[in-house]
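So that we are looking at the same thing, I have put the structure below in structure tokens.
Of the protein chains in this complex, one is absent; all others appear in place.
Then we have chain A:
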Amino acid sequence: MTTPPLNPADDAFAARLRAAGLPEDAFRPVEPRYLEERRGLLQGRAGLVVAPRVTEEVATVIRAANTARVGVVPYGGGTGLVGGQVCADGPAPLVLSLERMGAIRGVWPEENVLVAEAGAVLAEVQAAAEAVDRLFPLSLASEGTARIGGTLATNAGGVNVLRYGNARELCLGIEAVLPDGSVMHGLKRLRKDNTGYDLRGLLVGAEGTLGVITAAALRLFPRPAREGTALMVVASPRAALELLALAGARVGPGLNAFELISGQGMGFLAETGCTARVPFTDLPDWAVLIDLGLGPGDDPEAALADLFEAGAAAGLVSDGVIAHSEAQRAGLWAMREQIPEANKRVGAIGSHDISLPLSAIPDFLVVAGEAVARLGPYRVNAFGHLGDGNLHYNVFPPEGRTKSDFPGAREIVARTVHDIVAGFDGSFSAEHGVGRFKVDDLARYGDPARLAVMRAIKAALDPQGIMNPGAVLG
């Protein structure tokens, strides 16, 4: 885009914000936490950090930024994995943190709706739903830190997408401040509202490039009365898919999650001293974690045992364990949830958040495995939300070596993996977004017509390019 360069968020701009009425307590010290990228891949910059308390203050900030042509980086919990919340280049931007806008504005249990401000921490929203005996099903390992605005801006997925959908599908309406400082009041608590373009759907997943989400109306669900969890050893990824189909046929919508875990991932848990206990003496190559949520009269443990029996008869499963208490359910889930931590401790050369048509997954794993092996003596930990066709395909150095022994490998590995993904008609970013790390991937793999529309939308809503400069479209 040929917009003039932005200006830094300097003292003069701070003075303009004060003059525009932004109260003193909204100004925050520029602490390192706003500028860190969790894997140290970027060092962020900021001229100013502000944390407004109400939507009107957000509008004041954005209006002033638009007038002064100052870049704005919306900041939620800072857990994003693609560098969307960390701006390293260009004039020092303003970081706009939603941390002081954490209120739950209302809960309507009879409507199954909750309205939360963008700064509400995901775990707090889950707790507010639980307090009225409802479920807010969005669930990620980062839920103690990630904020609603951030999860919507990235259209986060997590472990319950199979049953309840991703963040966009859980959102009925949003309130947002657009790049010109106007407030879009869209907190509709409606399930049906066919009145023109879907702007809620547009701002969700825009990663802060089209405006600041300030509040959202979110969908709640009845809590499943009976839940059960099992870990089953499958013969292969193809067997895992067949088991998924079998599970769908038997328990239908009761399937909460269907997560693939590799033997490599289980090995990493032990290798890195994670606390989660792997319940097998000999590590299997592949296992699936299956979680069911059924009605009050149902018995998920029996349903899981029946599924195992049917799977065994079909030659799909050979071994497995079942949780027979909530403590054991938590134990099995801990295994799945600690894999990212184990990965971090081992130190990945590259991590790829990919999605594929379900039936392409077994072939993809073979083709990608062979291609990665040709690049070097790497170890692969492929795991994730198999039920959604979403794999975290992470590549690691061999045992005893570190990623620094393989300079330059990151880019080659990513290119190789993403090219193969594209060949299978998959996506190079299933749930983490584009941010700053995947801008080149979007340019390379994105459909040209679609990219042109995205640029036109960006230019129409944010002609000065102040919103999250450098993210998504570059």
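FYI, a residue touches a chain if its C-beta (ideal position, glycine included) is under 8 Å from a C-beta of that chain, and two chains touch if they have at least 3 such contacts; residues count from 1.
Assume contacts and distances are computed from a predicted model.
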Protein that the absent chain corresponds to, by UniProt name, given "DNA repair protein RecO", "Signal recognition particle protein", "Molybdopterin cofactor-binding domain-containing protein" or "Electron transfer flavoprotein subunit beta": "Electron transfer flavoprotein subunit beta"
Full-complex contact with the absent chain, from A:G201, A:P279 or A:G376: A:P279
Identified contact with the non-displayed chain, of A:D25, A:D89, A:D285 or A:E399: A:D25
Option touching the unshown chain, where A:R33, A:H185 or A:H324 are the choices: A:H324
Sole residue of A:G196, A:G273 or A:P296 that reaches the chain not shown, by the stated touch rule: A:P296
Missing-chain contacts mapped onto chain A: 25, 100, 225-227, 230-232, 277, 279, 296, 304-305, 308-309, 312, 317, 319-328, 330-332
